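Attaching a single structure in structure tokens format; questions to follow.
Just one protein chain is left out here, and the rest sit where they should.
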Amino acid sequence: MSLSSAVLTSVPPAGRFSAEQSLKVYDLMLRTRLLEERLIAMYKQGDGYFWIGGPGEEAFNVPLGILANKGEGVDHDYLHLHYRSSGTLLAMGADPVDSLRQMKNVASDPYSKGRNFAGHFSKRAWNIVPVSSPIEVQFSIAIGTARAQRAGTGAKGITIVQGGDAGTAEGDFATALVWSSRKGNELPMLMIVTNNRFGISTPFAGQHGYEQVSDRGKAFGMPTAVVDGNDPEASYAALAKALEYVRTERKPYLLEAMVSRLRGHSSASGANVAKNEVDCLERFEHTLESRAVMTRAQMESRRAAITAELLEASRHVRDEAPPAPGTIWDYVFTDKNHVGGER
Amino acid sequence: MSLSSAVLTSVPPAGRFSAEQSLKVYDLMLRTRLLEERLIAMYKQGDGYFWIGGPGEEAFNVPLGILANKGEGVDHDYLHLHYRSSGTLLAMGADPVDSLRQMKNVASDPYSKGRNFAGHFSKRAWNIVPVSSPIEVQFSIAIGTARAQRAGTGAKGITIVQGGDAGTAEGDFATALVWSSRKGNELPMLMIVTNNRFGISTPFAGQHGYEQVSDRGKAFGMPTAVVDGNDPEASYAALAKALEYVRTERKPYLLEAMVSRLRGHSSASGANVAKNEVDCLERFEHTLESRAVMTRAQMESRRAAITAELLEASRHVRDEAPPAPGTIWDYVFTDKNHVGGER
Amino acid sequence: MSTMIQAIRMALHVGETKLGVTDIFGEDVGPPLGGVFTGTQGLKTAWNTPLDERGIIGMAIGLALAGQKPVAEIQFCDYAFNTIDLLKIAGNTYWSSGGDWNVPLVVMTPVGAGIRGSIYHSHSFDAMATRIPGWKIVMPSTPRDAYGLLLSAIADPNPVMFLMPKALLRVKDKVGDDIPGAPNDDRVLASMIDAPLGDRTQWTPNWPPLEELYIPIGKARIAREGTSVTVLTYGRNVPMSLVAAEELAAEGIDTEVIDLRSLHPYDWDAIVASVRKTNRVLCVNEDTEITNFGEHLIRRIVEELFYELHAPPKLLAGVHIPGIGLADNLEMASVPQTAGIKAAIAELAAHQP
Partner (left out) sequence: MSTMIQAIRMALHVGETKLGVTDIFGEDVGPPLGGVFTGTQGLKTAWNTPLDERGIIGMAIGLALAGQKPVAEIQFCDYAFNTIDLLKIAGNTYWSSGGDWNVPLVVMTPVGAGIRGSIYHSHSFDAMATRIPGWKIVMPSTPRDAYGLLLSAIADPNPVMFLMPKALLRVKDKVGDDIPGAPNDDRVLASMIDAPLGDRTQWTPNWPPLEELYIPIGKARIAREGTSVTVLTYGRNVPMSLVAAEELAAEGIDTEVIDLRSLHPYDWDAIVASVRKTNRVLCVNEDTEITNFGEHLIRRIVEELFYELHAPPKLLAGVHIPGIGLADNLEMASVPQTAGIKAAIAELAAHQP
């Protein structure tokens, strides 16, 4: 488990964070937000071709990263994430500079070697399965890591899979519901829908026959819940409860988090500041201020420090080498010319 | 509407059939059963390569055929059927000899010109969309005919789509649920699952997280029902009620019929008589006998007459010509060499 | 003068007002966005679907069976690969039912590289599409061809796939090669049919008095006549090949560039005529090179015109790797570029039999 999680495991579900915990979560949320802002700035300055990310999901994704059982293999949690998951990554301890590297598609990008878009994480050492652009396929793939961890195997980890609201219209979402809930063959799998009420330009309303996506889990006999994903304490508690259930019962759970989309869908839609959306960071700042956990000035100075740090990092990344053309041939197969039986 | 339906429209839902109606339904059920038996015999005698069909579904599929609004175009019902639908076809007025022709894959096969397996019906004049071997795709296609008939278009017909229980694990079943129930965009579509508790060799138990497939409709806000598909009167009533709802409300309805599989999955599994399955025809015969609607002797003579008729027809079909090799090139395009604009 | 995406939009407008198109749909195809490339802005029958490509193709098939005339969009062809079975059904229903049910639909989808689209916005679909019998497949390289091919696709009673070369969608057409009925001034056209930025709820397009134009499916266009080498290509690689040809003209190499426009049925007569003239062939496309449509063309040319060939026919295509990388270096090394086309033509021209 990550260091940050040690700090927080003592929080009672649905309870308030302690001062120390608040500072930790705030710092991660702020760092995530500023990282996304730096990525958008890089895009706007021509230091990257495309941006997509998670401004508006920090209050949910940071607790997820804190609570995940980090490590490699079936005794740790597999994470099949969405492309708005920088909060989860940073909470698990990722270095923000690596996101800048992927944005700038330099050779040192550890997630894809300059091949993939920003936000498309991959980290085997932490069981972070590659984020793939095709929507919802992670729900069909997650059943496989979950099977490797099913009851009776002795595996301690579980599988966590996350996607957006619009994506639940794909058959893959149903695949995850069907396969995870087979009677006698249940899978230890937390399914998360981060509902920002949009798929690119298309509003949730008019595309779905239910009020809440999580209702779809009910017919399958699995527990479901909806949480205000703009509230880090509520999110933390809901996640802790869901994770506890899945870890213990080794059965599926469907959690829907209502979140915001603060910079629109992606750079393709401008990445401009959205109107009429709750800003979880602002809200948490108000809370911390009103609880006298932090002052405005402290917040400002934290913001300034991280901003400077990221700017500096992005300057550094700008000078890193692009991948060489010939590297396109790397990693097609694990062997250049593998012949069966030569183990 | 078919002649047979005129006879039956006066039946009150959930009520008993009149004597006349009973005879009509019995005759269609018997005819369907005997047709399937003839097809199996043809297979076993080498007059066909493969058999699949509906022995055990007559009590449900015959009422469906009776109640369907038969004809071509949006003012009639589109039928996207399963491969066990001979009862529906015969109830709509299909000539059984055409099924024999498809079994023998002769050129005169009106459903596929000797190209497709038995039970793969197609009849545009009656809105019977081609039965396709891939399981469940009909659920994704049915949303299109239903959209052409949605509220506001003035279309009088609705769309009926039917599939097996195992097939509901495919994403296409979820596609139909999602697309048919979009708020404000509901589709006039009756979805039917004929649940025989098997997918080939795989039992229902252990593959699904719910007791009844129809529970999956609930989250989508659509009415659902389960009916004893071995009882023609209950089936008739349940279908009448569901159809009435869809025709009037122009919204989706999910109906599950519990049916039997009396000859196993197909000829690949032997097409032998199954044990421990309720035989709807036998049951209905008991009912008619106990109600003194028909005597055993009358039933036997009916059976003998139809059997003889079908045997005679199959002898005739055996002499029909196979499709010529060169016909493989027919019907690739509607035009041999169509060039756009030449309307 | 218009862009290809404007030409597509205008064709769809003609489709829904004159040719019976009832439904234009796909992800983000309806208001407010009108398509991620703006292709469906302001169209009265355009609507947004759920995020479910299988539903989109199924919907199109169902509408076509019900006698409607649907135009479905898959937002990027990269996301059509979970629907191949349904595309096969669209292509085989007429045949399987022995001529009972035809399936008159159009699927349009942006294809290819050139916009730094990384692994999932750079795929090609031409090789895949040509593997699905029962479909007609077209791919324009100019706005005018896009307009005329799309109208032919809509008029056609069979399933037609309209592949949109995404790198060319915003390129302006040459003057004179324009859309009949559309204003020549591109600013005027934009003011009439491009949705404004920001709030669009009050906006309606002002369509020009467009005339019908049908580019026949199955007929190629000789984009440049020449005698030294034949280039068989389509979509994005057409303008690239033309640039290469112009550069080579200075070196005395006279290249014939054939824009196939239709991939199926393709214009075999045009190919034969050109090969008989030049005796040297280069096929250029962006799809991965193993089991590639250009290989089909080469196979047929070799089988039927072997003794006409003065050099081994060549294929220049995407390399056979699992994706197209985001970094410039990676994308450029993965799909044909003008310099590579030029070198391949020059090599063929210089080849001594």
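All chains are identified by letter, namely A, B and C, in their written order; residue positions are counted from 1 within each chain.
Convention: contacts are C-beta pairs under 8 Å (C-beta built on N, C-alpha and C of every residue); 3 or more make two chains touch, one makes a residue touch a chain.
What you see is a predicted model; the values in this text were computed from it and never measured.
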item	value
Omitted-chain contact residue, chosen from B:Ala169, B:Val193, B:Val246 or B:Ile306	B:Ala169
Option touching the unshown chain, where C:Lys18, C:Arg170, C:Arg276 or C:His320 are the choices	C:His320
Residue of A:Asn61, A:Gln162 or A:Thr175 touching the missing chain in the full complex	A:Thr175
Touch criterion as defined above, residue of C:Thr130, C:Thr233, C:Thr255 or C:Asn329 at the omitted chain	C:Thr130
Footprint left on subunit C by the chain that the document does not show	54, 79, 81-86, 88, 91-92, 94-96, 119, 127-128, 130-131, 133-134, 264, 288-296, 298-299, 302-304, 306, 311-315, 320-323
Where the missing chain touches subunit A, by residue	73-74, 78, 109-113, 115-116, 120, 122-124, 129-130, 132, 134, 137, 139-149, 159, 171-172, 175, 178-179, 182, 330-335, 337-343
Footprint left on subunit B by the chain that the document does not show	49-50, 105-106, 112-117, 132-136, 166-167, 169-171, 199-202, 206-208, 268, 322-329, 332
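In the analysis below, only the chains that are shown with their structure count from here on.
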item	value
Chains linked by the largest number of contacting C-beta pairs	B-C
Euclidean distance of C-alpha centroids - subunit B vs subunit C, Å	41
Distance from subunit B to subunit A - Cα centre to Cα centre, in angstrom	46
Where subunit B touches two or more other chains at once, by residue number	171-172, 175, 178, 182
Sites on subunit C at which at least two other chains make contact	49-50, 52, 54-55
